[in-house]
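All protein chains but one are shown at their positions in the complex.
Right after this comes subunit A.
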Amino acid sequence: METTVARTGTEGRTWGGGNEPLKVSYGKMMMWFFILSDALTFSGFLASYGFARYKFADSWPIADEVFNHFPFLHGVDAPMYYVALMTFILIFSSVTMVLAVDAGHQMKKGKVTFYMLLTIIGGIIFLGSQAWEWKNFITGTYGAIETRGGNVLQVVNSDGERVALDAFVTAAPKERLQHERTNGLWFVDEPTIPRYTIEDVITGFSANPNLHIRTQELTPTGEKVVLTRQASLAKLESDGIGIIEGANLQKNEYGNPLFGDFFFFITGFHGFHVLTGVFINIIIFFNVLIGTYERRGHYEMVEKVGLYWHFVDLVWVFVFTFFYLV
């Protein structure tokens, strides 16, 4: 670099140019400032999640009831185990990343390659896990009843355990077909018709005397309010308008629609960062492999992509706390 710059005769003086008061290269400094701005974006999302949560402080869904799945353990209540595992995977891939950077400082190409590969694998496992979480969230487990006011009612038995709609509802014969492009107007269609109507639910609910309705409201100790049998039936008949199974951006069976929106948006945005991180890691990995940095004489590129990767981990630590723990 220095050899191509014209000399001005003022080198070494404060305003003579060529000073590096922060003692980092241009690329690394810009990576830091990019991370700073990205951190502010994420904190904007998380702070607005906090806003929505404070606004609906007495009716927000309880996270460890929502995220209680674990692969191969069907129907077992495993609150947060899987998310904790995902956190470990990401922290560990951060460790392998920093080991790659460390090996790069010592110009050990083999070690850098190996640790970069581990980091990429960790990132891919994390992405797969997140896809699985999304799948569970979108499919739903129990189903819920939608009310006129846009809330959901959930069904529990007399022990307070959640009961799936399938366990007590049988669908009455349907008179209505789903409007598809093949059987109606060719240019419009409608979403899938819910499997049960509210009448089916009320019939099934009345026939099972041990069922109760659980509202979204939270008691001061942080549990959802369960109505008495009589109040349950009255609530169903006055407020119920249909069923919700799973989650989308308009409604979800877990409670407040904003809960689903924030879940999709924040974990989605984070997942997108992980995805780009994996792509950039792969590019750098191949550059390491073909010896680009060996020829360049330093592995600073590994360090820069490492900064980005650690940042993704840093964000996840906060998402984990505010989505799953608090």
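The rule is short, and it goes like this: contacts are C-beta pairs under 8 Å (C-beta built on N, C-alpha and C of every residue); 3 or more make two chains touch, one makes a residue touch a chain; residues count from 1.
Just so it is clear, contacts and distances are computed from a predicted model.
According to UniProt, the chain absent from the figure is "Cytochrome C oxidase subunit IV", selected among "Branched-chain amino acid transport system substrate-binding protein", "MoxR family ATPase", "Homoserine O-acetyltransferase" or "Cytochrome C oxidase subunit IV". Only one of A:I35, A:A167 or A:I202 touches the chain withheld from this view, namely A:I35. Listed by residue number, the positions of subunit A touching the unshown chain are 1, 20-25, 29, 32-33, 35-36, 39-40, 43-44, 47-48, 50-58, 64, 79-81, 84, 87-88, 91-92, 94-95, 97-99, 101-102, 105-107, 147-149, 151, 221-222, 297-298, 300, 306-307, 310-311, 313-314, 317-318, 320-321, 324-326.
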